[in-house]
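Right, subunit A next:
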Amino acid sequence: MTLFLYAIIGVILAPFAGVLVVGLDRILTAKFQSRIGPPLLQPLYDICKLWGKKPMIAHRFQPLCVYIYLAAAMVSVGMFFAQSDLLLIFFVQAVGAIFFVIGALLVPSPFSQAGGNRELIQILTYEPLIILVLAGIYLYTGSFKIDAIYALDKPLLINLPLLFIVFGYALTIKLKKSPFDISASHHAHQELVRGVLTEYSGKMLALIEMAHLYETILILGLCSLFWTTSIWGMALLLVITYLLEIIIDNICARMSFRWMLKSVWTTGIVLSAINLIWLYSGARI
Partner candidate 1 sequence: MILDTLHLTKETLREEVEKMKSKGYRFVTITCLEIDEDFVELLYHFDKDLELIHYRMQVAKGTTMPSVSTIFFAAFLVENEIYDQFGIKFDDLVLDFGGTLYLDEDEEEVTSTPFCRYSVKRK
Partner candidate 2 sequence: MLKKLIEKSQIKSPWIVHYDCGSCNGCDIETLACLTPLYDVERFGVLNIGNPKHADVLLVTGTVNHRNKKVLKNIYDQMSDPKLIIAIGACGLSGGIFKEAYNVVGGVDKVIPVDVYVPGCPAKPEAIIDGVVEGLAKLGELQQQNKTDAIAS
């Protein structure tokens, strides 16, 4: 029952945390570019503004897809706080990702279609990596459950350093940061206009932004699992990781999806294989 309560609290608080994280992200990005940047609560304003727009729909089933996307993101966050099975959380999150793509593919618009296809390739790129990271966690803890990680007395990071880097790839893709802001960029100036997001507007876009906040929290939550032994360690890890993400975003050009698929798969698989072999061999620090 307490777990259930955690889940509810998590689901309620996550978007607010997300607003702060994304808001801070935008301010820091601006700082890195020698600008001042928007107010901290800008993501909130954006969402509220979008919510207040007059509805415009490009396809009848799009709203359905958006609601399911949001719901899946919420459920996965809830499951995360309820310390459920990691693989299952990941699958539930994938439901959202798939409906997000389906929504984009519904509309006969070349941009959203191409964006949808690219999004699929991004899913194709990060999914295996996350599964491998989870397999690594399993090998170390003997379980896919989150509570098993909390039961550890040493941070995961120590024995899964390479997998953490692999996870970093997935994180960058999921957060749509350069060099992987391929299917939809937060900044315009992309050949696909807004890619998957092109045909969503108003309320629907607001919901997608919400879902994105949930996903951000989920992915940061997963990131936090790499240092569960102390709250400070966890906070430090999160701050450093996120800061690195922003810096990488600012020092990289956007790459093409072919490059992404090739390079991320090869480096990702090699890194995880090395780390996994290390774990199989039973050697632990």
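Candidates were picked such that all candidates are chains of the complex that A comes from, given by their letters.
Keep this in mind: a residue touches a chain if its C-beta (ideal position, glycine included) is under 8 Å from a C-beta of that chain, and two chains touch if they have at least 3 such contacts; residues count from 1.
Here the structure is a predicted model, which means the values were calculated and not measured.
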Problem - subunit A: touching candidate in this complex (1 or 2) - result: 2
Completion exercise
Listed in rising order, subunit A residues that touch candidate 2 in their complex are 26, 30, 33-39, 42, 44-49, 51-56, 58, 187-190, 193-194, 197-202, 205
